[in-house]
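Here the complex is missing one protein chain, while the rest keep their positions.
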Amino acid sequence: MRSITLSQAVNEAIAEEMRLDSSVFLIGEDVAEAGTPFKITTGLVEEFGTERVIDTPISEPGFMGLAVGAAMTGSRPIVDIMFGDFLFLIMDQLCNQAAKAHYMSGGKLNVPLVVRTNLGATRRSAAQHSQSLHALVSHIPGLKVAMPSSAYEAKGLLKTAIRDDNPVVIFEDKLMYQDKADVPEDEYLIPFGEAAVLQEGNQVTLIGTSSMRQVCEEAALILSDEKISVEIIDPRTLVPLDEKTILNSAKKTGRVIVVDEGHQNFGVTAEIASRISEKAFYYLDAPVIRMGAMDVPVPFSPVLEDLTVPTAEKVASNARKIVAGELVHEL
Amino acid sequence: MRSITLSQAVNEAIAEEMRLDSSVFLIGEDVAEAGTPFKITTGLVEEFGTERVIDTPISEPGFMGLAVGAAMTGSRPIVDIMFGDFLFLIMDQLCNQAAKAHYMSGGKLNVPLVVRTNLGATRRSAAQHSQSLHALVSHIPGLKVAMPSSAYEAKGLLKTAIRDDNPVVIFEDKLMYQDKADVPEDEYLIPFGEAAVLQEGNQVTLIGTSSMRQVCEEAALILSDEKISVEIIDPRTLVPLDEKTILNSAKKTGRVIVVDEGHQNFGVTAEIASRISEKAFYYLDAPVIRMGAMDVPVPFSPVLEDLTVPTAEKVASNARKIVAGELVHEL
Amino acid sequence: MAKKINTNSESYLKMYSQMVKIRSFEDQANQLYLDAKMPGLTHMYSGEEAVAVGICEALTVKDKITSTHRGHGHCVAKGAELKQMFCELLGKEEGYCRGKGGSMHIADQSNGNLGANAIVGGSMGIATGSALRAKLNGDSDVTVCFFGDGATAQGLLYEVMNMAALWNLPVIYACENNGYSEYTATDEIAAGDILDRARAFGIEAHKVDGQDVLAINKLATDLVARARKGEGPFFIELITYRYHGHHVGDINRTYYRSKEEEEDWKKNKDPIKILGDWLVSEKIASDDELQIIRDDIAAEAHVAVQYALEASYPNSNEVDMHVYMETN
Partner (left out) sequence: MAKKINTNSESYLKMYSQMVKIRSFEDQANQLYLDAKMPGLTHMYSGEEAVAVGICEALTVKDKITSTHRGHGHCVAKGAELKQMFCELLGKEEGYCRGKGGSMHIADQSNGNLGANAIVGGSMGIATGSALRAKLNGDSDVTVCFFGDGATAQGLLYEVMNMAALWNLPVIYACENNGYSEYTATDEIAAGDILDRARAFGIEAHKVDGQDVLAINKLATDLVARARKGEGPFFIELITYRYHGHHVGDINRTYYRSKEEEEDWKKNKDPIKILGDWLVSEKIASDDELQIIRDDIAAEAHVAVQYALEASYPNSNEVDMHVYMETN
């Protein structure tokens, strides 16, 4: 199979859906000729013209608002939010308007739009360009949240997001834009709410979202040398969350580590860990271990920044401990 | 001891701190002559004048931004955000600016401000005036988050918040503004990071934040008739969180229910439950049960709205089950 | 009072009826509050009827509007039925939003009303986005964005006006200047001039007497036609007044505005009276005929309220319906 970058996969997903459905358009800063700062939408304006690939002023709340109104009246906008950190600027339009319109209107209005944005630290971009804010939007009913972990998922999930009749926020990992993966030439979709079991095993389950899937895979490699049998799960969407696959794995292995690049405190690891602890309680051999990013604004200095994100070594070391029946935290 | 309403308690806290420290001022919509729509700041403009009790245009991002700048240069603003739902409008100024300035400047700048806002449904105010969004700000390092559960806590926590050198978000329960509690005449402060143990018991711990403390207390009354011994904890601040008091109680009773009025999914109950499950794992006799608000936008219709919030009956019923060794969730 | 703009007396009488319908609706809604039969609070449109009616009568059913927390007037003017509106205000299943939205979120997409909004300024993006969709799809509809004078303090307005101006979108910003933002005179919280703010973005802006339904309708008809031809966007400031408090519970308001001021508007600038007097003077209708219109509509509103009071609440299983739409 051919191998393409995550950035190409996203580009293909948008182009394919724009060809299929003339109500899809792309809107954001420097998405047209510049193809975004990450060069993700390159070529789209040539094919679809400036009417459907729309460069905006630096007005995130404004163009997010436009997308809500366009979606409510028949379009299917894809909104480009250049850095995940700028989500803070569109929260009202996203969470008070887009997320609630269908419910508040008793099902009469709906808002089929996609917010494409990113997450991930260690790019030396400091505290306002490095956040992973997916936990925030996952808390708001009415929004769906997708977290592609490779080019393959990026394409399949984005296509599903564009066809979804609800507002969807999709987070790409900035550091993965140039990473390649096998991606079929033929069209495919990845359904929401279906986790991927990337590796089966029976001693410990590693659950990794987005960027942290790779960290879990590296940890599994380390652990395989030590003959520890690891199961790896990528939830792929946080809302809806595939609780069943997660619980089944937890019941099988009895030991789970949840790894996510958002801040740990009040973050995604809390939701997943507490669901497992609540619903697979009698099957657990060890406490579910949470590994989120440190609860600090992301520091600029490389020596500090690298400390803030979970690493394969740390995941492996925690896995080793719980498999050996040792404690990770002092009790 | 005299008994005053939560609304009076807040008013007193602001007035006392404004008398003590001339750098404290209040800013927001209709805070002066109108005394806010909830009539909380009534009288302050008469005492402190329009220079320190400042009516603003309907510009939440704007006046939040002003508060950040004023705080950075020596003032201690109290920002009135009329409904907790409007937090979505100030997220950039609060989370990208206020929360991070101290860290990003390596400790040289700091932003001593308080955002006073509210939470709570069942006021028939529908989806954009009923949210309980404290989980969102709790996820952002650099912010502190306080959740008063009565007039007593409202005064003591707000005074501490005003003196704190960091940005603090304090959530009052709208439905409690007219509720009275004993409040000392003499000055007192409630330190952050110290949970209150409101009732000791040894069979089950009920942890209730803000509005849900009362629900837990009512549940405990029901259960006391059934001779079930209940411990009740009010965390009082979510950031910092008094993990120690919570874990000690969990270890003692072995059974915990966490009750909070925010949405359950990716909310506060997840953080508290997963910390307990992780760090008191070997002491638990039953899974920690989470009871948040339903994961739906708050509906207007009274018959629907009342279904969305945890009730004393449901808390009692879950407590009864776990004490009896029954399952709350199908496994 | 503007000159007669067409010879169609039906259209004048329609505007009269529509304004009366709004007034009757609000009178009943206020009474529901006073009788403690209304869940929550609501914001009365009484006094401002000419704004919604003058503009909406210039629109077709395909044209869109976005509304505000003070949205009953827009909803009626855009063609809604009183029964379904009262049902919504009371949280009943037959309401426009199955009781889930209530007064502050009432929407009637069948008539092009994209909904009231409880976030001040919250619908400015939605309206502009609806106009963007019309332009992209080559649809001929125009969108009107209603908002208050207080809402001009929201930065969102300037962001979306910039884009509307850049892209010549068919949107009309209708600023209902009733002089107050809640309990504060807007003069105290708005610097400079509101029309200049639109003009700074290259947007043609007009001020009009918000109590003169015919003047409003004439201006709106003209601007709507031009917006359809791609000459938009436009901005209109309508000088008007709300008779009631900010919401039904705002009873003691002398600390922010005088009784005399209120009386003056009610006596001398009532939009229904102004149009009524003109209809009589132009011999389009007699006083008696107008009285009959008013009585009929009051009766209709009464019936609608009674219906709504007896209508049933949504079933409890609706609570988690409509969070997400099923995608086929």
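Order of writing sets the labels: A, B and C. Residues in every chain begin at 1.
Here is the rule we use: a contact is a pair of C-beta atoms (placed from the backbone, for glycine too) under 8 Å apart; a residue touches a chain by one contact, two chains touch by 3 or more.
Treat the numbers as computed from the prediction; the structure is a model and nothing was measured.
Touching the chain that is not shown, out of B:39, B:123 or B:163: B:163 (per the contact rule at the top). Residue in contact with the omitted chain (choice from C:35, C:196 or C:288): C:196. The chain omitted from view is touched by exactly one of B:101, B:136, B:151 or B:316, namely B:101. The chain not shown here touches subunit C at positions 153-159, 161-162, 165-166, 188-193, 196-197, 199-203.
Residues 29-30, 33-34, 37, 55-59, 61-62, 85-86, 89, 123-129, 294-297, 299-304, 307-308 are the ones on subunit A that touch the missing chain.
In the full complex, subunit B touches the hidden chain at residues 23, 25, 51-52, 56-57, 59, 61-75, 77, 92-93, 96-97, 101-110, 141-142, 144, 163-166.
Convention: only the chains that are shown with their structure count from here on.
Centre-to-centre spacing of subunit A and subunit B amounts to 29 Å, using the average Cα coordinate of each chain. Distance between subunit A and subunit C, defined via averaged C-alpha coordinates, is recorded as 41 Å. Of all residues in subunit C, those touching 2 or more other chains are 97-101, 105, 117, 119, 122, 155, 323, listed in ascending order.
Within subunit B, residues 85-86, 89, 126-128, 295-297, 299-300 each touch two or more of the remaining chains.
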